[in-house]
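For this depiction, one protein chain was excluded, whereas all remaining protein chains were kept in their positions.
A, B and C label the chains in the order they appear, each numbered from 1.
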Amino acid sequence: MKKRRFLSFLVILSISFCLTSFGNEPQVIAIRAGKIWTVTNGVITDGIILVKDGKIQSVGENVDVSEGAKVLDMSGKNVMPGMIDAHCHIGLSLDIFSEMNETVAAVAAEMLILDAFNPYSDDVNKALRCGVTTIMLAPGNRNPVGGLPAILKLDINKANDWVLVRAAGVEFSVMNEALMFDREPTSRAGLMELIREELDKAKEDKDDGFNPTRDILKRVVVANKTAYIWARNVDEIASAMAIVDEYELKAVLVAAEQGDEIADMIAERNLPVIYPPLLLSSRDKDLKRAGRIAGNGVKLAFSSLAPKTDLCDLRTSAVLAAKYGLDKETALKCLTINAAEILGVADRLGSISEGKDADLVILNGEPLQLTSGIEMVMINGNIVYQRQEE
Amino acid sequence: MKSRSHITFVSILLIVFIASSIGYAAPVRKKLAVQASRIITIAGKDIKNGVILIEDGTIKAVGADVEIPWDAFVIEAKNQVVMPGFVMAHTSSGLDRENENMPEVPFISTFDSIDPISTFFEDSLRDGIVAMLVLPGNNTLLGGTGTIVKPYGRTVEAMLIKRYTGLKISLRPSGNTSRMGHMQRFRRYMTELKDYLEDYQQRKTDAEEEKKPFDEEIDVTKQSMVDLLNKKLTAFIYCDRAADVPKAIEIQKTHGLNTVLVLSPDCYKAVGLIAKSKLPVVLDSQLIIWETNEQTNEEEMKVIPMIFHRAGVKFAFQTDASQYGRRYLWYQAATAVKYGMKRNEALKSITLYPAQFIGVDNRLGSIETGKEATMLFLTGDPLDAQSWVDRVMIAGEIVYERAKDERLKKLLEPPLEIQQPEDTD
Amino acid sequence: MKDLKRFVVLAFLFLPFLSAGAQEIAIKAGTVLPISDAPIENGTILIKDGKIAALGQNIAVDADVRIIDANGKFVMPGMIDAQSRLFVIDREFNERRSIAAELNILDGLDPYIKEAPEVAAQGVTAVYVAPGTRSLIGGRGAVLKLNGSKDVGKMLLKSDIAVKAAIGVSFNNESSSLGRLANYSSIREALLETKIYMHNKEKHEREQAEYDKKKSEYDKKKKARTTEKADKPKRPARFRLNPTREALARVLRKEIPLQIEAHRVTDILNALRLADEFDFTLILDKCTEGYLVAEEIAGSKATVILGPVTTSFADMPRLEYRNHDIRNAAILSEKGVKLALGVSGRDGASSKFVALAASMAEANGMDRDLALRAVTLTSAEILGVADRIGSLEVGKDADIVMLSGHPLDSLSQVEMVLIEGKTVFERKDQQ
Partner (left out) sequence: MRIYVILLTFLMLVSAFVAPGRAEITAIKAGKILTISGEPITDGVILIEDGKITEIGTGIDIPEGAAVVDADKKVVMPGIVDASAPAPVRGDLNEQSNEITPTLRISDALDPQSKALKRIVQTGVTTLFVSPGRQNIIGGLGVVVKPTGKVPQHMVIKDEAALTIVMDMDPTQGNRIPRGQPPVNFYFRRPGTRMAIIWMLRKSFFDAQQQTDSEQIEDPNLAILSSVLKDEIPIHVNARRAIAIRATLKVADEYGLKLIFQECTEGYKVAEQLAERKIPVVLGPFYYYPGSMGQYREGRKVNWNNAGILAEAGVKVALSSGGQPGAIDILTAATFAVRHGMDSDEALKAITIIPAEILGVADRVGSLEKGKDADIVILSGDPLNVTTRVEKVILNGKTVYQ
């Protein structure tokens, strides 16, 4: 009798166990969609995406759906990978620009922007509503050496690993905005001299006591971490390239709007470019620059520099670039896989392919049509935003 | 007795000495003859080895084969060029302050604030300018009336050519008002003026009806504007941007004013409108501006006198005392010729045309019989940088001689040789 | 390196102004979107003397008419940007006098700026420009056509469209609630004074009419010498016209609307209250937080020109856009509010993004036809120029835009733009 009670106890335990595991172990989700924009291998019409444990298990036309899977029927809709904003400053503070820049000291290498980030600000929800799933949070351009940006996923309130990279390289700025009349570099020549001085100190590796700036810059000079360099005009881009050549940095040009004038030299050094939002300029000449840069073989990614422009206008930049000369495939890549590769998270994000995170955006129209609204956003398999019919 | 005659003798000597030392030129002679290797008459062709006969200040005859009467005093200008004096159609320098800070002050006049001893007039005479219209600056809506003076004379009365000649209107919004506010202020002023004139007329007709004596004068502050409406005064309208040109032309049409447009460099864009309106134009002293060509991103040079010359617009030049080349009228003409303008057209726009614009072409602007004998004796061709103004004759009297120009000597010769080592200046 | 398949060059064809007798033109189009009624498949539009002469499926087109072949393409009326800064010189925005209704934006325009052709090349044929928001009542706006002429007179479609006022707009991002209340009360005061002014004016006109009657009788008697000097009628004192009051009087007489820029909920409600009290036609400008009080707006007779659909159009993010919601247009139009969309961009050239604004509104729930109407016919109706532009109807101006795809399709290119029958832009496609 005791044995039978013990056996039933075991059975109940196993059922509860599989129930709980079943409960917390996210079951397989199958998404049937009209068009799947995989970005890396074309568009699959009427395909199915199988999502298991937050990862994409398989995607294709005739994927066998195991019976226990929860099926989301999105047959008339388009699915694209979650958009990546390569450079923005959301969730910092309501006094829009104060948090971004450390204005007293010119060199603020050890500033961790993540410390200033408020994950519960409503910018995050707004970002999800626009289909942006991953962002690079970065300091501003008012410091020659600005600090450490961070790469975040926006499903903050659900998962715990929303910080993909705590310190993704170091942010430099060679723009005129980094000059102030009552602070160390007051001229462009002084700015370049200061940056060279700091990088030389880091290279010399003389350990004279605790010097956080030198340790951080050593990551860039020695350990080949990415250096994000703000540079907008041609002379600023040229100065940035001079530093990259001199110290052989692995660099990314941020907001390099006039990059199209010397796009061949940028391509030569295969420096990727994070392009500023197109809505900041309104003349035809400036709207065509993104097309020319990408046309010269430079890897381009779009950024919203939010809150300078609205996060939803990350997609507008891609649409405008496509309207003014960038071909459609590259425009879509700039929103997804290009940004992932530049930020170094392409193994997990950027396209709908096996093994990648299940960050998906479901729209009721083509991705590069501004008229298509966003129905649902899924991060790591969890639905983070669903459009209610109000 | 002897001592008194002695005193009187000394005092006579003193007076004679003072008279000659002041530098009064030789007493004005009745008859003069100028012989020059080349005479640029502006009115007609240049004359080689010509003679100009002058009788009490006016030109009697000009020509190559004019025979000189026996009693005429001959002025030699063998290897020199004689041409009419330069005329400046619009300037605001020579005043202590260019304009009032109240927007509507048409009643004030530059006659009261011309400063005869200002270096501006001395320089103008040295550079060959013989007449200029001094008007208030561009910072007030109705700036005030102008005066035509010659740059020679110790008091304003001595310098005077014509006292009450132009009224300055500026379309550049002063202070922080916008263009809308500026134009509205002008329209409001004109409607109030019209109302005032109607009331005045009404009072006049009432008085006539009742045959009462009507001696009310027009309000002094509005007199100059009334003269403007009755075409007794010419309006000099300053256009700050190309968008102001149509407004200036509209003002000229609605109120029927004789108008001269004073343009800023940006107004070259409205050259078509200006050509159609046939209004005389005074160009800004900056003759060349640079525009960025949007497509090719190159810098293009816009030569403003050429743009107006090709459009067939008659214009006069202005000078700017602070800029290097642009302080000389001959340099402005030479810059225009540099970019393709014909020589005599360029010379006309520094002599005859400005004289016509300010209404003194009956006396100045060219060497013709009947005109005032005001001419320059140049060491070479007027547009050649190496030629200097040797002498200036105004109304038959030599008023400037380069040989006697102390300031010029001081500016060109090296300092005195004896130089103490520890110079403590 | 993927070479660009088609390098599109926007070559701008600037045809000289055809002043010769406007020759008849016929456009054979794939789909005609007249906006005022249903789209017509492969319709033809006949243009004569700059006006639309005929429109429909099968229109007889005689030989000597110039045919523009647009089959497979969309043809629609020119778009209108109801919140543009094109041609306006920046200085015009810092006129600081508080009540300056007599100012007219036409004095502050510079027709020589270079951005206009680029805006016309995106299918925007008319823009509404109005004074800035630094003064409470800034002056009167005007609608201009982008026909490329350098003469404001030829560009002007209609002046005195509306008197522009602003309640509670912050100046460089500071604004106090007391300040916003002061705005409301001083505008109300100005309207009250205008009422008194109108009353005095009528009184003066009555006296003047009486005086004229008496004067003519007195003259008749004087001729008949049956009267003496004593009872000569006394002329009433001259009535000094005040241009500010005159402009506001036209508002109170409902000849022209009062356009009030209001962002916050309190300011919108204040504006509606003003409209009820003085019974003038109200246009709500910008109306950023309109979606919170959609019913009240729908209830009132006010029409709305909605501000930047996305905050990226405006320059620095402003205090007023704090609770800006991109679904504002959708919510208001659902409640039946008559709604036009404006770009209100940071400079003149951003007026070219009108189609973009409409497609963004549609993405966030606004009905597609209503969104398209909001940048064409509704905009024209609100601005009071619907008799000339806004839709393709017989008798209206021939401002026509030809596109490769549907206007709200973001990747469709504008092929040709006609204003009053004259080609203002034609796209040179370089293979």
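We take it that a contact is a pair of C-beta atoms (placed from the backbone, for glycine too) under 8 Å apart; a residue touches a chain by one contact, two chains touch by 3 or more.
All figures in this text were calculated on a predicted structure; none of them were measured in a lab.
Peer 1: Could you list, sorted by label, every displayed chain in contact with the chain left out?
Peer 2: Those shown chains that the absent chain touches are A, B.
Peer 1: Based on the whole complex, identify which of A:112, A:262 or A:280 touches the chain you can't see.
Peer 2: A:262
Peer 1: Sort through A:184, A:205 or A:347 and give me the one touching the missing partner chain.
Peer 2: Touching the chain that is not displayed is residue A:184.
Peer 1: Have a look at B:197, B:307, B:337 or B:399 and name the one touching the chain we're not showing.
Peer 2: For the chain that is not drawn, the touching residue is B:337.
Peer 1: Need a quick check: the contact residues on subunit B for the chain that isn't drawn.
Peer 2: For subunit B, the residues touching the absent chain are 119, 123, 290, 292, 298-299, 301, 321-325, 327, 331, 334-335, 337-339, 383-386, 411-415, 419, 423, 425.
Peer 1: Can you name the residues of subunit A that touch the chain not displayed here?
Peer 2: Within subunit A, the residues touching the omitted chain are 103-105, 176, 179-193, 224, 233-235, 238-239, 241-242, 248, 258, 261-262, 265, 268-270.
Following the convention adopted for this analysis, only the chains that are shown with their structure count from here on.
Peer 1: Report, in whole Å, the distance between the mean C-alpha point of subunit A and the mean C-alpha point of subunit B.
Peer 2: Measuring from centre to centre gives 68 Å for this pair.
Peer 1: Could you state the distance in Å from the CA-based centre of subunit B to that of subunit C?
Peer 2: 48
Peer 1: Whole-Å distance, subunit A centre to subunit C centre, using C-alpha means?
Peer 2: It comes to 41 Å between the two C-alpha centres.
Peer 1: Which parts of subunit B, given as residue numbers and ranges, touch two or more other chains?
Peer 2: Expected reply: 294.
Peer 1: Give every residue of subunit C touching subunit B within the complex, in rising order.
Peer 2: Per the stated touch rule, the residues are 89, 91-97, 100, 102-105, 107-112, 114, 131, 139, 150-153, 238, 240-241, 243.
Peer 1: In their shared complex, at which residues does subunit B touch subunit C?
Peer 2: 173, 176-184, 187-188, 191, 195, 199, 241-243, 246-247, 269-270, 272-273, 294
Peer 1: Given the complex with subunit C, which residues does subunit A contribute to the contact?
Peer 2: Its residues touching subunit C are 94, 96, 277, 279-280, 282-284, 291, 295-297, 307-310, 312-313, 316, 319-320, 322-325, 327-328, 330, 368-373.
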